[in-house]
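Let me give you the structure first, and then I'll get to my questions.
One chain of protein is taken out of this complex; the other chains stay put.
First chain written, first letter: the chains are A and B, and each begins at residue 1.
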Amino acid sequence: MSVAERLIAPKAPPAPQPQAWTGQKLVGHSLMGLWVAASVGLFLFLVGSFDIEKIRTYGPDYLSGLWITLQLVIMAVAIGALVSLPVAIGRMSANKPISWLAYAYVYAFRGTPLIAQLFLIYYGLGSFRDTLDALHLWTFFRDPWNCALFTFTLNTAAYQAEILRGAIQSVPRGQHEGAAALGISRWITFRKIVLPQAMMVALRPYGNEIILMVKGSAIVAIITVFDLMGETRRAYSRTFDFQTYIWAAIFYLIIVEALRNVWAVLENRLTRHLKR
Amino acid sequence: MPISKAFTLAASTALLAVTMSAASAQDVVRIGTEGAYPPFNVIESDGSLTGFDIDIANALCDEMEVECEFVTSDWDGIIPALQAGRFDAIIASMSITEERKEQVDFTEKYYNTPPAIAVPKDSDLTEATPEALAGIALGAQSSTTHSNYAEEKFADADLRLYPTPDEYKLDVASGRIDAVIDDVIVLSEWLESEDGACCKILDTLPIDPVINGEGAGIAVRKGEDELREKFNAAIQAIRENGTYQEINDKYFDVDVYGS
Partner (left out) sequence: MPGFLTTWFDPFCGPVGLFSLFLSDSLLACGDAGWGDEIAGGVLVTVSLALATLPLGLVAGFFIALAKQSNEKSLRLAANVYTTIFRGLPELLTLFLVYYGAQIGIQQAMRAMGADLVIEINAFIAGMVALGLVFSAYSSEVIVSAFHAIPRGQYEAGNALGMRRGTTMRKIILPQLVRIALPGLGNLWMILLKETALVSVIGLSDILRQTGVAARVTKEAFMFFGLACLLYLVLAILSSIVISAIEQWASKAEMKR
């Protein structure tokens, strides 16, 4: 028993003071009230304009649009990951022309809007039909879906290459040197020592990139690939019912939130050995 | 537009972004149109609007003794823009259909022409039947009666929807799509022009009153009966005094009013 406890008799903790209505609390509560009111309003709006006929007509269109969006994003991100490997290696290469070329590619695709790239590839390549025909590439570029996939792949590859490069370069030199001192070959060092650490760093940016792709894909309807957003616009232009946009917003928010939560779980699991 | 003018424009858009105007001021009627649908309404390279719709609108405004101001809007958003009060009437070759009538009120038609299908000159297609068009890439402008027509009648075609006719023209010229469906006048005008050299009309399609409606009318906000009736009277008047015929002959060899 310590001295303090003997001298001072234990006492109950002071009663919690009633929280004053500070300015912050007032603002916070009123903003939350606004959000709640907005969501109740939206809910009532959706219930009020509920129309089984519309859902029967446009529901399947929405689902097919959703499927197109998901397919496009998954394929673009996966193929983009493959393309990004040589680009990232090129970026880190000691060979000046190669690294310069990789840099130019990355800069061009990251410095221009995705929608401009999409137009350039879809309509721009359309004017070179004869050349493309001669190269037997026209059958590929004739299809709007292929053009969209091609553009998105090149775009995400540029971003992914930068993520990869940043992650690999974030691994301290000491790790390479340590492996070299142990006589481990360069390839094994890369695969077993550098890459796992780099992936840990790259995990979060990769997640963000996928989310950016989901959101960025909303423009493909402009080149006649009817994704979730395209079906939404089509439904709106036939019904002029604003709930079509609300439904699209709900769908997109669910996709993005689901991705974010999956990523949070992934990150938690993969980095648990780093926690203290 | 020199950059100084563009700058003033940008600055004034920014400053006067939230413009308020009393809805009751009827002396200026703001007319919404698309500006991408030659020969009916088109924006010239100097920025001015021309076309059949525009001439008709000007004639109607003269007749009604009001000043008209044109506002361009994308086709997709033209009805919401009318409802939101960006302008008071749409004169943009809009077909009078049941679906649209739920949203806006229409005047009587001011012209009525059938849809048609155009194909590249070397196309193998010989007829415009659902069987012949099955599986081919068919372009149309989205949210038009023509795209609805294609959806209903040529359900097996691979329908591609474009924001404006300009885009399907680019794609049919490059061979990305095999055929396009649109108003026969719009297609013939294009085929007569230099860029339309690629293509020919395959067939003119019969008007389906359920899909194509009663022809093109002027749309006004629901309940604006006064304006609607003024337009109706003006259409009647220019039909009778020959102004309509004059405008018709300026653009077309045939009578587009229909029976």
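FYI, contacts are C-beta pairs under 8 Å (C-beta built on N, C-alpha and C of every residue); 3 or more make two chains touch, one makes a residue touch a chain.
Because the structure is predicted, anything quoted here is derived from the model rather than measured.
Colleague: In the intact complex, which of the depicted chains does the undisplayed chain touch?
Modeller: Hidden chain, whole complex, touched shown chains: A, B.
Colleague: Among the options B:Ile31, B:Ala92, B:Ala150 or B:Leu170, which residue touches the chain absent from this view?
Modeller: Selected residue, touching the omitted chain: B:Leu170.
Colleague: Just to verify: which one of A:Tyr103, A:Phe128 or A:Phe190 makes contact with the chain not shown?
Modeller: Among A:Tyr103, A:Phe128 or A:Phe190, only A:Phe128 touches the chain that is not shown.
Colleague: Considering the whole complex, which of B:Thr72, B:Ser123 or B:Thr204 touches the chain not shown?
Modeller: The single option touching the absent chain is B:Thr72.
Colleague: With the missing chain put back, one of A:Leu44, A:Ala180 or A:Leu253 would touch it. Which one?
Modeller: A:Leu253
Colleague: At which residues does chain B meet the chain that is not included here?
Modeller: 1-11, 13-14, 17-24, 43, 45-47, 72-74, 77, 80, 83-86, 164, 166-167, 169-170, 173, 195
Colleague: Given the full complex, what residues of chain A touch the hidden partner chain?
Modeller: Interface residues of chain A facing the absent chain: 22, 24-25, 27-29, 31-32, 34-35, 107-108, 111-117, 119-120, 123-128, 211, 214-219, 222, 229, 232-233, 242, 245, 248-249, 252-253, 256-257.
Criterion: only the chains that are shown with their structure count from here on.
Colleague: From the mean C-alpha coordinate of chain A to that of chain B, what's the distance rounded to whole Å?
Modeller: 39
Colleague: Which positions of chain A touch chain B when the two form their complex?
Modeller: Chain A residues touching chain B: 123, 126-127, 129, 138, 142, 144, 221-222, 224, 226, 230, 233-234, 236-240.
Colleague: Write out the stretch or stretches of chain B touching chain A in their complex.
Modeller: Those in contact with chain A are residues 76, 79-80, 83, 99, 102-103, 139, 142-143, 160-163, 167, 170-171, 173-176.
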